[in-house]
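Missing here is one protein chain; the remaining ones are kept as they sit in the complex.
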Amino acid sequence: MLEIRDLHVKFHNRDREAVAGISLTIDDGEIVGLVGESGSGKSVTAMSIAGLLPRKQCDLSGDILLDGEDLLHAPRSALRQIHGRRIGVVFQEPMSAMDPLMRVGEQVGEVLRIHTGLTPAQRKKKVLEVLSAVELADPEGVYNKYPHELSGGMLQRAMIAAAIVIQPSLLLLDEPTTALDVTIQAQILELLKKLNAEKGISMLFISHNLNVVRKLCKRVAVMQRGLLVESGDTKDVFFHPQHPYTRRLIEAIPTRHGKETV
Amino acid sequence: MKYALKRILTLLVTMLLVSFLTYAAFEVISGDPAEAILGTEATPERLAALRHEMGLDRPFLTRYIGWLTGFFSGNLGISYRYHQPVWELIGPKLEITLCMCLVSFIIIAVISVPLAIWSYRFVGGPFDWIRTAFNQLCMAVPPFFTGILISWLFGIVLRLFVPGDFPDLHTDFGAALGHLFFAAICLCIPRTAMTVRMMRSTVIGEMQKAYVRTAISRGNDRRAVLNRHVLKNSLTSAVTFLGQTMAELIGGSVVVEQVFGIPGLGRLLVASISTRDYPVVQTVVVILAFWVVLAGTVADLVNQRIDPRLRLGGDA
Partner (left out) sequence: MKKKLNAYLLAGLIITGLLLLMTLIGAFHTPYDPNAMDSLAKFQHPGGSHIFGTDNFGRDIFSRVLKGSGTTLAIALATVAIGAVFGTLIGALTGYFGGIVDDTLMRLNDALTAFPSILLALLVISLVGPGKYNVVLALGLVFIPSFARVTRTAFAGLRDVNYITSARLMGASNLRILAVHMLPNTMRVLLPAITIGFNNAVLAEASMSFLGIGVTPPDASLGYMLSEAQSMFARAPWYALCTGGVIAALVFGAGLIGEGLQKMDREVA
């Protein structure tokens, strides 16, 4: 359903290409992991799918096709119909990714306001549904809260709720668990798995943490310096890494007895 | 509601402090009021008699409390120069100055926010430097200079008002307001430019924040991002700035009143300073200080309505 072909991204104020020609596909209902260190180009890849790159400040080439429809060169007005409706995005730090002055319920329902003709009452009903779908206790209470009144884990659930409230076909997750502590991380991963199984939403999960990716994704792609160095079935990549960079990443995963390093 | 009460309590304490400090300062500055009234050649007996009559032989704190109750009950003593009760002297002039500052404030508040949003469109564009230069120019032209030009153009040439002949505020409110309007324009040009500049850089800063990216990812267009998210987030700093503007307007009014011949508080202040009419100066200073502190408090309260984070306890 999503197909990236030979994507290049170069920012005008940088010498090196941030993304130097990568190709990647995501099938219906699949969760694909994209791993790499910071600066490897994984976030830029996600941002170019979501159309969040400042087009005036970078050169783009290649194709990004969502169900055969071009995303990379489409006019802004066409993209706005896709953003939120067919692609939902969840960002790294929920606290800063939410508007601090808007009630959580309203932010979750914002996609509905933009893309549907639902009345406010209908919107509220849908938002309450989706808030309980992401396993938030007391959806009614959360609806009326401001972001600073919720914990990081609760906020990230609300962010996920906001991204899936309209049932998009693709969910982009840009390091959604990095800013959370380990137990909350595990809960969020469980939630994502459940959403994938129940609603069949495809996901692109971006992380620098291979361990997290291993728990969630069936397929994984490894990026280094703007290039895809290895991709395939998660198990294969883990047990038979072909590229030295992948091997180094796997070795860096803390073992059960070792200490956790970031 | 709790935070509002707390803030108002802080306001009262600040006012008390300000009035006390001012009173104490003038106690030191002004020397012996009895001597100021009678002149240096008065006999010691007459001085002592007047001191007793004015209550100057009482302890300092008693006199302060007496003065403070006088401030609120309208009994503030007699002006040295005009030999008239201070309140009677100040009252009508205060009305005029407050009217002018309010007119000016409303103009600033109403036009600077839309202007800032509009000017945001030029950010990074080829004509941005023109906007910046114009903005700097507006801040550079002193209000008394624009005042001279405006009172000449609208007063002498177009005869829309008579400079120096201020209509009575009560009997001829419309004409008085018209007169004040032209003065208010001079006052608000530099301040509007400053507000626009401040607001614009706030909007630029807010546009970099992560929640803007989220809003775009949901399919908001640029206008919706600005109007639904960024504007509200930029508003708190604008409100604070507008609160301070109130104070600056009072300062600026002193000069503009001189140019337009408006018999306001500022002119009284200048006249009283040059004649060392301390009871008047003291009262005007305390009134202006109250006005400034009050404006700051109102700004804080408005901000707490806008930003729920500011409602969490603590001294705002």
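Letters A and B name the chains as they come in the text, with residue numbers starting at 1 for each one.
The criterion applied here is as follows: contacts are C-beta pairs under 8 Å (C-beta built on N, C-alpha and C of every residue); 3 or more make two chains touch, one makes a residue touch a chain.
Being a predicted model, the structure only gives us computed values, none of them experimental.
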* Specify the shown partners of the omitted chain in the complete complex. => B
* Options B:81, B:276 or B:309, residue touching the unrepresented chain -> B:276
* Asked: Pick from B:4, B:18, B:78 or B:160: which residue touches the chain that isn't shown?
  -> B:18
* Asked: Going by the touch rule given at the top, which residues of chain B touch the chain that is not shown?
  -> 14, 17-18, 29, 129, 132-133, 136-137, 139-142, 144-145, 148-149, 152, 156, 244, 247-248, 250-252, 254-255, 258-259, 269-270, 273-274, 276, 281, 285, 288-289, 292-293, 296
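As a convention for this text, only the chains that are shown with their structure count from here on.
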* **Residues on chain B engaged by chain A in the complex (per definition of touch)** => 209-211, 213-221, 224, 228-229, 232-233, 306-309
* Structure fact -> Counting only contacts in the complex, chain A reaches chain B at residues 50, 52, 76-77, 80-85, 87-89, 91, 93, 96-102, 110-111, 114-115, 146, 148-149, 159, 162
